[in-house]
Structures are given as C-alpha cells and as structure tokens.
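One protein chain omitted, others in place.
The letters A and B name the chains in turn, as written, and every chain counts its residues from 1.
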Amino acid sequence: MVILSERTMKVTHSTDSVFINLGPVHPSTHGVFRMRAHVDGEVITEIEPIFGYLHRGIEKLAEGKSYRQIIPLTDRLDYVSSMTNNLAYCMAVEKLAGIEVPERAVYIRVIMSELQRILSHLLGIGSFFNDMGTFFTPFFYMFVQKEKITDLLEMVSGQRLLYNYMRFGGVSHDLPDTFLPALNRFLREMPAEIDKYEHLLNENEIVLARSKNVGVISREMAINSSVSGPVLRATGVNWDIRKVDPYSYYDLFDFDVPVGTKGDCYDRYRVRIEELRQSLRILEQAISKLPAGRVLNPVPLRFRPPAGEAYSHVESNKGELGFHVISDGSDKPYRLHVRAPSLLNLSALREMLIGWKLADAIIIFGSIDICLGEVDR
Amino acid sequence: MTTQLNSENIATIIQKHISSSDYYFENNTVVVDPSQMITICQVLKTTPGIELDYLSSITAVDYLDYFELVYLFYSIVHNHCLTMKVRCPDKKNPSLPSITSLYNGANFQEREIYDLFGISFTSHPKLNRIFLWEGFHGHPLRKDYESDS
Partner (left out) sequence: MMEFLSSPASIRSDLPFGFWLHLLVFSIGIIALLLTSVIIFIWFERRLVGRFQLRLGPNRAGPIGIFQSVADVIKILTKEDIIPTRADKLLFWLAPIISFSPVVVTLAVVPVAGGALLADLNVGILFIMAMSSIISVGVFTAGFASYNKYSLLSSMRVVAQLVSYEIPLILSLVGVVMLTGSLSLDDMVNAQTIPFILLQPVGFFIFFIASLAEISRSPFDLLEADSELVAGYNIEYSGMKFATFYLTEYCEAIVLSAITATVFLGGWQGPWLPPIIWLLLKIGLVFSVIVWIRATLPRLRVDQVMGFAWKFLLPLAVLNILITGLFITLWPEAPAWINGSANLLLLVMYVLIRSRFFRPGGTSVGAS
C-alpha cells in the first residue's frame, strides 16, 4: 500500500466513514469514558463523547444526608483531589450559615490544597506522557514524589486517597508533630525533581512533535465553552480563581499564574509543570506564616443552616470547582449542585479533536486531564 | 475580586430591550421570563462594559410548584459576575429555550438537566440523556421521583 497524502487521497479514492469506539476501557489511566469517533482514513471527522459509566447520583444522595454526612461524599467526586472538593463544599456551607474559620485552619487548608494540587498535576502529567508512549518512565519518576505527598496527607487525615479532612468551621485534626519537618524535607527536594522532569521532557524532539500545535483551542472558543483551569490558561486567558476572586487568604500570598500562548497540548503540559513550582512557593509562605491557635470552630453534628442559597468556588486542579447549596432550613440540603470542571472542559472536546488523527485523539484527551468521578458524579 | 454587578446598571441596560414586566430583581439576581431569556443573554454578552462572555454554571432546582434554573455568568474581561434565574411553572412538560447557540458550554449542562429533571430545551443541537442510559424511565432529581425498587 502506498501512503498518499491527504489531499491526493481525496481526489483518487473515496473512503467511507468508519465508526470506531474508543473506550470505555482504556489502556491509559483516565477512567471509564467512551468516545465514538467517525474516522475518514486516519482523520477524525466527528466525535461524540458518551458519559455516565461512573454516575452514582451524588447530587441526589446529598439530598438525603445531613450536611456533615455529605463531606465524605464530596471526596468521591474528583478522587485524586479530595481535599479541594472538601474545601469547596465546606466553604459553600460556611457562606450559607455565616460560620467563621479560625486563622490557623485557613492556613492549613491552603497547605492541603496546594499539596493536593501538586499531587494531581504529577499524576496528570505522568498519564499524559504515558499516553504518548514513554512506557511509564516519567510516570514512575513522578510517582516517587507523589508517594511522599500521599504520606504527608496520610499523616494528617489517616487516609491515602479520600481524606474527609475539612469540616465546617475549620479542619478536623491539627497537624501532627511529624508533619512540618516532613513537609520541609519535601519542599527542599522537590525543586530539583521538577528540574529533572523539565530537563527530560521539555525539549524532547518527539514530545514536541507529538504535542506542539496539536489539539489547539482558541481563546474565544475556550471562553465560550466554559473551559477553566490549566486548559483555559494555556490559551492565554489569565483566569485563576485564586487571583480573581481570592478565598482562604490567597490574596496575601505572593505567587504567579502561568499562562500559555497557543492553547495546544504542549502549553497545557507547561502550564501544569509551572504551577507545580508556584504551589511550592505558596507552601513555603504558608508554613512561615502558620499561626498557632484552634483549628475548628465546631458546629453541631446535625446543624440547620438558615434557609437560602450560596455558591462558592475554588481553583481546583482541573479548573473552577463550585458548589451551589440551597437550604430550606432543615438539616438536609434541599439541593446540592456541583459545578464540575472536568465536565465543562469536555465541552470543547469536539473542537479540539476534529481534524486530527486518531493517534492524536488519546494525547489530546489526556492533556485535558479529566477525572471521571467529577464528570459523571 | 469578582464583583457582583449592580442591579441598577443592569436594569438600565435591559430596559432598552425588553419591557419591565418580563424581569425583576431579587437579592441581586435578575429573574427573567423564559421567553425573553435569549434576548437578555445576548444583550448582556455584547454590551460593552458588561460583556458577560463566560457561562460558569447552570443549576436546576425543583421547587414543588415550579422549576427554577440558576445561571451564573462571569465576565473575563471586567471580572464581574451576574446571577440570572429563570422559572418554569409547567411541571408536566417543562420547556425552556436553550442558550447553546450563545454559550457552547451550556451544551452538556442542559443535557444533564434534561436527563435528571426532564426539562427540555428548544433548539438544543442534540438533546438526549447524558448520564443515564437511553430507555431509563423518569427523571431522578425531581422531588416526586419514585424509583422502581
């Protein structure tokens, strides 16, 4: 078979559109997600994402549980960033009920959020390169650091994956004595590790060939598709909830927001790697400013917030994570809605994939870095 | 800091385009009649100084007499936000206009609301269930939903 160029093929051959199923079982670590692609030769002409394989009805379950019982439920949304989910939900309920959080608890929340961000980005970048075919090597390198973070988070919450750590009015436990020395050790080692990853991957010819100018999305398209997080920032839009609508004293911290230029897969990767460094900066400042004091302003176990509604959002690893809580005065919420960044990042999937080859589809999909728990809820 | 848009400013802008019976203000959110929804969205998206170009989320709530949809818009350029509410009193066959033509991000969210609440959106490009499988009976997030088991 002679390989003809795309143009010649259209002139001399007429090919039928073949419909190919990608998923729901993937060789890569993205979870159960199915894409139905119409492929003409090698080029994707139409794509239809199919969700729902992990739908557990979390929003409906939440209507039958008390507010405090929902916190472990929020862990299971984006299961690689439980701390952030907890934080967003607790902030929403605190806004609704007017609960104050002590200062030490706010700084601890910042530390946990940033550790979670580093963990999730390491995992996301590792899987991205896995899809590209590096046979797990960058993945394992990043895993070593990820394990250190998991150990840190296990120290405070007793859990390795679903932490259930935040409470209304603070956090559930204070930091143990072994936490800060271990965290300082981690902060000393991490910058050199990030240098190692960048040295290995940034200028790699094959990485550039597979990801530069691939899966490009324009600024306008990204804003119109409600994309948020690193995917939006890679297109050049400087929109980070920690800066535009600061919560948890983020306006007192000194950090930059990395912004890309082209909106391709490579820029998304670079934005995430750069965010690792910024998170380290925030962690150092948070540790140095950490005051003494209480970590919890307790609320009753089955507390009844006043009737009303509140929406609160955080900058999670995937994008803008928001919780909309509507209360009717009872001890169970009337409605809980999760603004899931992964689902909305997928709104732009069609535009990102059409016109590219099948081999690029997995890479582009991996560069968006979604978590199915959040998409399907 | 993302600022809430001032009700008076919005009121003066909207007044030019639709009559005052089709909207009113309630705690800094603008409640709009469904028939004028698309017009107002268009106005708010294109007016310089407002430019609400980013749809953040759509939440559907089942109050027992009516459905209410809460739209949250941001403006990336000006860093302000606005909440818009739309009420749909018809609980038997609820139907609202779709804003997918203005905001592509509404596509999946409206499908989700159709799937879980049963509210259909006119002129949506492809309105079918998103999380539950085709052939599922009922709409689970409604308050009067009874599961089979």
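Annotations
In this section, a residue touches a chain if its C-beta (ideal position, glycine included) is under 8 Å from a C-beta of that chain, and two chains touch if they have at least 3 such contacts.
Predicted, not measured: the structure shown is a model, and the values here were computed from it.
Considering the intact complex, the chain excluded from display touches A. The chain that is not drawn here is touched, among residues A:212, A:289 or A:302, by A:212.
Note on the undisplayed chain: of the listed residues A:153, A:349 or A:362, the one touching it is A:362.
In the full complex, subunit A touches the hidden chain at residues 1, 3, 5-6, 20, 22, 26-28, 42, 129, 131-137, 140-141, 144, 200, 204-210, 212-213, 357-362.
Here is the rule we use: only the chains that are shown with their structure count from here on.
Mean C-alpha position of subunit A lies 26 Å from that of subunit B. Interface residues of subunit B facing subunit A in the complex, by the touch rule stated above, are 1-2, 53-57, 59-62, 70, 72, 76, 79, 83, 103-109, 112, 116, 129-133, 140-141. Within the complex, the subunit A residues that touch subunit B are 51-52, 55, 57, 59-60, 221, 223-227, 237, 239, 244-246, 309, 311, 313, 320, 322, 324, 326, 334-335, 337, 339, 343-344, 346-348, 376-377.
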